[in-house]
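Missing here is one protein chain; the remaining ones are kept as they sit in the complex.
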Amino acid sequence: MAELTRLTIAEARDRLRGREFSARELAQAHNLAVEKARPLNAIVLETADRALDMAEVSDKRIANGEEGVLEGIPLAVKDLFCTDGVRATAGSRILGNFVPPYESTVTANLWNAGAVMLGKANMDEFAMGSSNETSCFGPVENPWRLPGNGSPIVPGGSSGGSASIVAARAALGATGTDTGGSVRQPASFTGLVGLKPTYGRCSRWGIIAFASSLDQAGPLTRTVRDAAIMLTAMSGYDPKDSTSADVPVPDFEAALGGDIKGLRVGIPDEYRTDELPAEIAALWQQGLRWLEDAGAETRDVRLPHTKYALPAYYIVAPAEASSNLARYDGVRYGLRVKGEDLVDMYERTRAEGFGPEVTRRVMIGTYVLSEGYYDAYYLQAQKVRTLVARDFENAFEHVDVLLTPTAPSEAFAVGDKSDDPIAMYLNDVFTVPASMAGLPAISVPAGLSKSGLPLGLQLIGKAFDEETVLRTADVLESAAGFEAEPEPWWEMTQ
Amino acid sequence: MVGDDAVIEGATGSWEVVIGLEVHAQVISDAKLFSGAATAFGAEPNTQVSFIDAAMPGTLPVINEACVAQAVRTGLGLNAEINRYSVFDRKNYFYPDLPPNYQISQYAQPVVGPGMVRVDLEDGSVREVGIERLHLEQDAGKSLHDRRPDATCVDLNRAGVALMEIVSRPDLRGVGEAGAYIRKLRAILRYLGTCDGNMEQGSLRCDVNVSVRRPGAPLGTRCEIKNVNSVRFVQQAIDYEARRQIDILEGGGEIEQETRLFDADRGVTRSMRRKEEAHDYRYFPDPDLLPLELSDAYIDAIRAGLPELPDQKKVRFVEQLGLSEYDAGVLVAEKEVADYFERVADGREAKTASNWVTGELFGKLNESGREITDSPVSPDDLGDLIDLVADGTLSGRLAKEVFDAMFESGRPPGEIVEERGLEQVSDRGEIEALVDTVVGENADKVEEYRAGKDKLFGFFVGQVMKASQGRANPKVVNDILRQKLD
Partner (left out) sequence: MSLDKATVSRIARLARIRVPDEDLERLGGELDNILSWVEQLGEVDTSDVPPMTSVVEMRLPKREDTVTDGAYPEKVLGNAPESEAGFFVVPKVVE
């Protein structure tokens, strides 16, 4: 059955429809793979029985010719999504055994399209992190390891569990969320495709909030086509989310396969930093040539406020988080630590419930919003954000899509950056600007580093123009021909 | 013109009491401001709570369009500027009846800007009270502190219900003005149908800002008294607070700006034990919502649908119905009274209708401690009674008797008149017979009258009326007596 876990979503879908195997068989194979992948610590709650139940329903629907676009496809769900009747933790002790009595819109859309839930994926606590080391369930391991070196490396974050389980061939795809790069950076670190749609494309209803003005759900998959298929199912206007965009959802898969002759690809000068490792600069250059070979024109563009996007992000996101996370107080759900009085209960509950990175960000957020500091920090950051967004608008007057590296490094060893917050934050230096501007962006696996780890390239598009992003990504993917896979060491450890 | 109570004599001279009010008015709507849960009063605990109201993780607010319309309607009713662009902010503070631990409110950019309310004072003068702003915000839930000795119980039914916070300028002086302002504001809200004004149920709650100063001096330091829930309590709180501040100042002390609570049992204000440290609410625009943008067309449509408000109604009553300023003022002060009166006056003589309502009806209502809304006499029945007088069926004196019976029994005037046989007799033949009898029996008095003792005419009228048991139409009696005697 191992064969079944190596399919893409598109292949599995076609072969399910061709009755080559049943959804139940597909689910069983994945349940088994999830179990074997336990050493990765990628899944915090396995829902094997539910997967089988859902698969049986899928088989009936396929038999009746009523299948949805993801009928029978086994997926993992980041534990930031509320799933009716299934524990949701956001990777935090503070949620305790919270069982939401409601379903997030994105997961509801997936289930309506026929997808099957394998389990809830580990993540950085409240999606705050770039290495998946801040989860209350412990760090997630990247299925990739340095050849000849057994020491664990991070899968990136915050959707590290989602990335890890898909890269380990134990789920055909997974949902992630991307606030400043949390889908794209782990995709780059694990050799996957990770897509962050335009802000407003996917409903935020039922996704535990980190930073409301930035959070977007997105798929982690093995191919661009799979990302397109998942995004089509996940997207759509939702009257329950005031920031959801009332725009039509195209069939994103249909956008693939077209040629990109004459497509104008921008290369932002400001992303060529001195710190950029030579091999990543070279891969970026290679990516450029691939697109040119396919008929695209490349142009240099200027995004002058790029260097300020990251510090602005580290004001805006913590500020919103400090307020969004105020609800975790031990009153209505989650952890409660007894105290001498109400305030003491609040303070003990939150001290014990939040890990160090969340505490740091809540404190920073509280500080930058507090009296006397609001203008200098928060207001200034939101103004800089306007400038970052204007940079992109100006650039998109001359180009259709931008090509950049996804991350400034390959995946690093567990523990490498965990005591230097700013070094960790710099992981997001290339992903954050698009987040700040709400633009769609994708990471495509483009090659291996000298040490043998995957590296991704990022494409950034105009608002609601995921189609151009996907079409270009499809070309990039074909040209790169990234076929490498991690050795399944985790299967041996049991 | 300043009310008598606006200046307090201290030991060292007089002090002016300066008051500003922040009124929280619950918006009339079926559902909450940002969720689809119900707003009805008095439901079982936590039965009118959505996942949004309980701040469950991942839930999001979506604004109720009717609440926006109500705020705009109220702003227009307060002669205020409507802001085409306003912003919802989060006001961050921890409290167990505030589930997200922030309140969605409007801070720097409220939906309604400056306006003005005309307040009629006891002495007949009018004070124009500035409205600084009106903004929409969420109500909190309810904490019950005495249900358990060791714990507080929290009911979120009210959490998320829409409130309008209406902030006045510090234009009020003295308890009389403060009371008149609240009553006027309440009347406007009720006319507009945007708040039921029910203070007992908490639909209208006041935060009172009080400071004192030497007349003409700059504003003093103020204290804010939170959540006072009746006009009487507002007045008591102001009175107590003003005197407390004067005592401190006269004793050489300084007023500390603070939030205080009114203890209704003891009639005093006291410092809140729970000092909200630093009052640092960390306001910022709610990223779950977008700015609220209103078009001119939208505002104009609401303006076109506004009802006649008390000030306009008063002008019409005076100018078109010929009522006195005073009567008109009394009749428009409460929407229910104005509605009642207009129903009575419809197609009738306004002055007569006004006299009946402000005289007989108010007297009876006062006596029996009832509101006009539960008057046993309906406006239609009162109108019928007035018609019976106008068409001569009832004399004025009998009409009052009938009205008393109507108030007692709630029955229509026709029934009472018929049952008691109270119809006025206007039949000339019948009255002529009575006149003949009276004239015949009093031949001596007839002589005296004809000899010039004019005053005796009243005697004859009285005798005829008595003989008719009060039912004879006095006009007809007069008429026939003149014929017979002159």
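A and B are the chain letters, set down in written order, and residue numbers restart from 1 in every chain.
In the analysis below, contacts are C-beta pairs under 8 Å (C-beta built on N, C-alpha and C of every residue); 3 or more make two chains touch, one makes a residue touch a chain.
In this text, all values refer to a predicted model and were calculated from it rather than measured experimentally.
*Asks:* Which one, A:Phe137, A:Tyr346 or A:Phe430, makes contact with the chain that was left out?
*Replies:* That would be A:Tyr346, which touches the missing chain.
*Asks:* Touching the hidden chain in the complete assembly: which of A:Arg38, A:Arg61 or A:Arg360 does that?
*Replies:* A:Arg360
*Asks:* Among the options A:Arg225, A:Arg336 or A:Lys417, which residue touches the chain absent from this view?
*Replies:* Once the missing chain is taken into account, the touching residue is A:Arg336.
*Asks:* When the complex is taken as a whole, what residues of subunit B touch the one chain not shown?
*Replies:* Output for subunit B: 29-31, 35-38, 44-54, 62-68, 87, 94, 96, 143-145, 147-156, 261, 272-274, 277-278, 280, 282, 285, 289-293.
*Asks:* Please identify, in ascending order, the residues of subunit A that touch the omitted chain?
*Replies:* Contacting residues on subunit A, toward the hidden partner: 97-99, 101, 198-200, 213, 239, 242-243, 245-246, 305, 307-308, 311-312, 314-315, 322, 326, 329-336, 339, 341-348, 350-351, 354, 359-360, 362-364, 366-367, 370, 376-377, 379-387, 389, 421-422, 436-438, 463-464.
Note that only the chains that are shown with their structure count from here on.
*Asks:* Quick one: report the Å distance separating subunit A from subunit B, using the average Cα coordinate of each chain.
*Replies:* Here subunit A and subunit B have centroids separated by 58 Å.
*Asks:* For a test of understanding, state which residues of subunit A touch subunit B in their complex under the given definition.
*Replies:* On the subunit A side, the touching residues are 81-82, 88, 90, 95, 98, 100-102, 104, 204-209, 211-213, 239-243, 319-320, 322-323, 326-327, 329, 331-333, 342-343, 346, 366, 369-371, 374, 378.
*Asks:* Flag every residue of subunit B that touches subunit A in the complex, lowest number first.
*Replies:* So the residues of subunit B touching subunit A come out as 51, 54-63, 90, 92, 94, 96, 99-102, 152, 154, 278, 280, 282-284, 287-290.
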